[in-house]
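Down below is the structure, laid out as structure tokens.
What you see is the complex with one protein chain gone and the rest in place.
Up next, chain A:
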Amino acid sequence: MPTTDDQWYFRKEDFQSTPSVYDSITPQDERTIRAKGCGFINSVGNSLRFTQTTIATACTLFHRFYMRQSLKTHHHYMMAGTCIFVASKIEEQQRKIRDIVQVCNRKAKRTDAVLSEDSKDFIRWRDNLILQEEVLLEYNCFDLTIEHPYPLLLDYCKQAQASKRLQYTAWAFVNDSYRSYACLLFRPSVVAATALYLAARILDEDLQMSRSDKPWWDCLEVAFSDIEECSHELLDMYTYVPSAQSRPSHEA
């Protein structure tokens, strides 16, 4: 079965004609709602102590799904929960479904209350996760191997002999990138290079690739024009995601 991940990369103008936009959600609102969904994935994922890879996989499944389905037919929190559920299986970090349900409910309602397992809310969450799992997989065309910028970033940091501070900051930029459309617009190598670039700019550190006089992005075989474009995508996100404004967060 051929795997073409080309179908998962889009042009900027494609976001003006998504299923949600046809459902009369403005492109800007869609961005905000999707960022919220990914924020939800992040906080549920962190509570369940998932790795950043699992969280990133969940966010990618989420974004890919909404390129084919509308936010009006599938509520973003319910879908975000399903993405976490499926990602936990894909990335071999299974949790009991009842634990996922409890955390989803807590984060969605911002309470500390524990649901009883025969309550309406519990059953609704659980049944939805199981039902939507298949829908999510289907619209994701069963593409279950998803590459992320993290391993590349570690490699780039090594090549650049980046300080710990620089590494953490760049890592946080990658974490935050999932709230934007970066994973639908740019390959993991571009996102990793951009995160490193932005981190160096913020911290006012110089990037010097060892063993080369070429500009550092050339050593990584990433075009600087891509880094510039991706920088805009990432930085724009901080203006429309209220909760991300005080970030980047240092969740490594």
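To be clear about the criterion, a residue touches a chain if its C-beta (ideal position, glycine included) is under 8 Å from a C-beta of that chain, and two chains touch if they have at least 3 such contacts; residues count from 1.
Basically, contacts and distances are computed from a predicted model.
Participant: Per UniProt, what's the omitted chain called: "Rab family GTPase", "Presenilin", "[RNA-polymerase]-subunit kinase" or "Cullin family profile domain-containing protein"?
Facilitator: Answer from the record: the omitted chain is "[RNA-polymerase]-subunit kinase".
Participant: Of A:D121, A:D143 or A:E229, which residue touches the hidden chain?
Facilitator: Per the contact definition at the top, the residue touching the missing chain is A:D143.
Participant: For the full complex, which residue in A:E13, A:E92 or A:E221 touches the chain that was left out?
Facilitator: The one listed residue touching the chain not shown is A:E92.
Participant: In the full complex, which bits of chain A touch the chain not displayed? Write them out.
Facilitator: 1-3, 19, 22, 68-69, 85, 89-90, 92, 94, 96-97, 129-130, 133-134, 137-139, 141-145
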